[in-house]
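What you see is the complex with one protein chain gone and the rest in place.
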Amino acid sequence: MSKTVVKSNKNNIKPITMVIYIFLIILAVIYLAPLLWMLSVSLKDNAGVMAAPFALPEVFHFENYVQAWTLGKLGQALINSVLVCGVTLIVSMFFGAMAAFAIARMRWKFSEAMHTFFLIGMMVPVHCILIPLFVRFAKLGLTNSRFGLMIPYITFSLPMTIFLLTGFFKSMPGELFEAAAIDGCGIYGCFFRIALPLCRTGFFVSGLMTFIGNWNELLLAMVFISDPMKKTLPVTLTYFVGPYATNYVQMFAAIIIAIAPTVIVYCMFSNQIVEGLTTGAVKG
Amino acid sequence: MNKKRLLSVLLSAAMVAGTMTMAVPVAAEETEEITWMFWDDLEATEDLISKGYKEVIDRFNTEYEGQYHVTPITTNLEEYDGKLNALIAAGQTPDVYICNPGPNMDVYVNAGAAADLTDILQNQEADWYASFTDGIFERMTYDGKIMAVPTNFAAACVYYNTEMFAAAGVEVPATYDELLEVCQKLQEAGYTPISCSAGTAWCLSMIAGYLCDRQGVDLQAIADHTANWTDENCIAAGEKLKELSQYFQPTAAGDSNDQATAAFYNGEAAMLVQGSWAIAQINGNNPEFEEKCGVFQFPGIEGANDPNRMIVKTDNLLMSSTTEHQDAAIALMKMFTDETAQKYTAEVGGKFPIIKDLEINYDKAPAQLKYVQDIMANATGTFGFYNESLVSVEAGDCFDNAMVDIFLGNQTPEEAFQTVQTFYEDNVWE
Partner (left out) sequence: MDKILRDKKAICIFVAPALAMFVLVLVIPVIQMLYYSLCDYAALTPPSFVGLANYKKLFFKDSTFRIALKNSIFFMIFSAVTQQVIGLLLAVMLTNIPKGRNLFKNIYYLPCVLSSAALGLLWAFLFNPKIGINNLLAKFGIEGPLWLMESKGFIVLPMWVIAFVALWQYVGQNMMLYMAQITGISRDVYEASYIDGASKVKAFRYITLPLIKPMVITSLSLNCIGSLKFFDLVYNMTQGGPNHRTEVLATELYAEGFNYFKYGYASAISVVLLVMCLVVTLLVKKVIKVETYES
């Protein structure tokens, strides 16, 4: 990340900075405490949670995780989630990049209109179209299949991808493409050899965003998939909240297992997100 | 793209770990495949009735191996109807599916998604039909056609902590006025008299339903608009609900059903009004509680309606009207209602069997079941949950919400029942 903003001229920390730090630390506690509390609950037993919800676990009940993993078939669910989200990611980025490239760099009458058209897609709540979509897909035999789930996921990922990538493509200097054209590069060459490789950060940001969005998506997955072997992670999570009894500790253990991949991926790449946003979304 | 590659390596590592748990059942080619849809996950469930259903499914698949095979489609309770509707709308009705009685079943019957079982039951499978308890098909009969088969039924009663009653020096109340006295004395003795959940609206509405019925509210007359929700007996029931609710635990407004039940079996409150499914939950969570848990029927109101009417509820199986594997579906439904399954229902699940001449070993069964059984023996009539006995699911919710508002003190009984009345004027009586 580029060095930014004004540095204080003096070496000692000013009182105002101290105040800011205190504020930021309190805030950080507010952010982390509930998550850590969830971790603590997931290691207790149900009776212990009811008796003293905020006490740290006396005995670590790691078996909650084992039970959650086996009972909830989290392994299979993890595979399904990775598969569905992975394919969605690749396809939506490719299609999104193509459309974004045409909108951002090519010259045609409706490019602005097309951009707006895709953006309107962001406003459609998925609930509205669930029924017509499901009925249609059922007729085509696309329900209860992971492939069928990918199609709406890809579609709903497109607006965000196009929005972000258009910004990235627009920010690329035009001379690059002109030079390439002079070298005899056609439009497809420009796209594949110049635009795509130069847009890595853009892919990274939009990819991460759509991946996270789909990873957490519940409603479509719930309605579309019936076969227990094809369910995604969020759907399996809901089963820990049973109709007549709630098993809190296993529920939290399952939630932790489910969010762990996101947290790990996030911690590894969070800096790139900002970097990407800096160069991309700003110009969107 | 190095980071992306790293990401994919990470995730595929997770995939490999997951593969270990994979096991895909392979069915023989000539096997008839059917589906059964249910509102709880059969693998993860803690509920004893659901576990019993899982046993039935396993038994079916073993016994009919090579001939029939059933695959359960499960959702959680909240999404069950939405998903079932989507499947039916898409022409993928499960061969057999479970359903609540009342307006919920009306929807599927009226839409033609349920098969008429009358002929099968009365002629083709007369022995099976004869095994059922008399009168059990009443709420499943539409214009003389039997549209569903029950798997069990539960009755709503008052459970009480005998130790607390003894300590406070009170006896089981037979009338509403006595109930108030008992509550008062329990409170004076330092106990929370009643544990109730208003966070889960139907729990509160169960008490309201009993009070309405005891006051002589006639739902059929209301549906026909020969009576109104603003009639005196409704308002009186609302006032009694308000009166009784002062004896609820302080957190009743926010507690969920589970928490209210837990408060009872953990000895924090003296009484609980619940369906008999709570028996399994109570004994399952606190086995020592079984011996100090008594049961009595909801008290009557003097000078009003018959005090021996009970709230009951069946779980019902519907068969798809478009199933191509009727024999397999029938075989499955028969297995849900055979002696083994029904014995389990009573002795482990704590719900009532729906077949006659079943020998229940009450020593094995939870103690409370026998008490409920004795109460049922004296029952002069039954009625459903109020929210499942009104004209539509929405009307049921409207009633539940009105009761919650009375309890919270946001509305007087008059205002609350006026809301229900208005709903009927706008949507039902048009």
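Order of writing sets the chain letters: A and B. Residues in each chain are counted from 1.
Assume a contact is a pair of C-beta atoms (placed from the backbone, for glycine too) under 8 Å apart; a residue touches a chain by one contact, two chains touch by 3 or more.
Note that the structure is predicted; figures quoted are calculated from it, not measured.
**Student:** Given that one chain is not shown, which residue among B:52, B:101 or B:199 touches it?
**Tutor:** Only one listed residue reaches the unshown chain, and that is B:199.
**Student:** Using the touch definition from the top, which of B:85, B:118 or B:286 touches the missing chain?
**Tutor:** Per the contact definition at the top, the residue touching the missing chain is B:85.
**Student:** Hey, which of A:87, A:172 or A:187 is the one touching the hidden chain?
**Tutor:** Checking each option in A:87, A:172 or A:187, the one touching the absent chain turns out to be A:187.
**Student:** Go through subunit B and note every residue touching the omitted chain.
**Tutor:** 79, 81-82, 85, 88-89, 107-108, 110-113, 198-199, 201, 251, 253-256, 259, 392-394, 397, 401-402, 404-405, 408, 410, 426
**Student:** List the residues of subunit A that touch the chain left out of this view.
**Tutor:** 1-8, 13, 17, 20-21, 23-24, 27-28, 30-32, 34-35, 37-38, 49-50, 53-54, 95-96, 98-99, 101-103, 105-108, 114, 117-118, 120-125, 127-133, 136, 151-152, 154-156, 158, 162, 177-178, 181-182, 186-188, 190-191, 212, 215-216, 218, 234, 237-238, 241, 248, 251-252, 255, 258-259, 262-263, 266-267, 270-271, 273-274, 277-279, 281-282, 284
Definition applied: only the chains that are shown with their structure count from here on.
**Student:** Where the centres are mean C-alpha positions, what is the separation of subunit A from subunit B, in Å?
**Tutor:** Here the centre of subunit B sits 39 Å away from the centre of subunit A.
**Student:** Flag every residue of subunit A that touches subunit B in the complex, lowest number first.
**Tutor:** Touch list, subunit A to subunit B: 50, 69-79, 82-83, 86, 130-131, 134-135, 137-139, 143, 200, 203-204, 207, 222-223, 226-229, 238-247, 261, 264-265, 268-269, 272.
**Student:** In the complex, go through subunit B and note every residue touching subunit A.
**Tutor:** The touching residues are 1, 3-4, 6-8, 10-12, 14-15, 17-22, 24, 35, 39-41, 43-47, 50, 71, 73-79, 82-83, 86-87, 89-92, 256-258, 262, 266, 277, 281.
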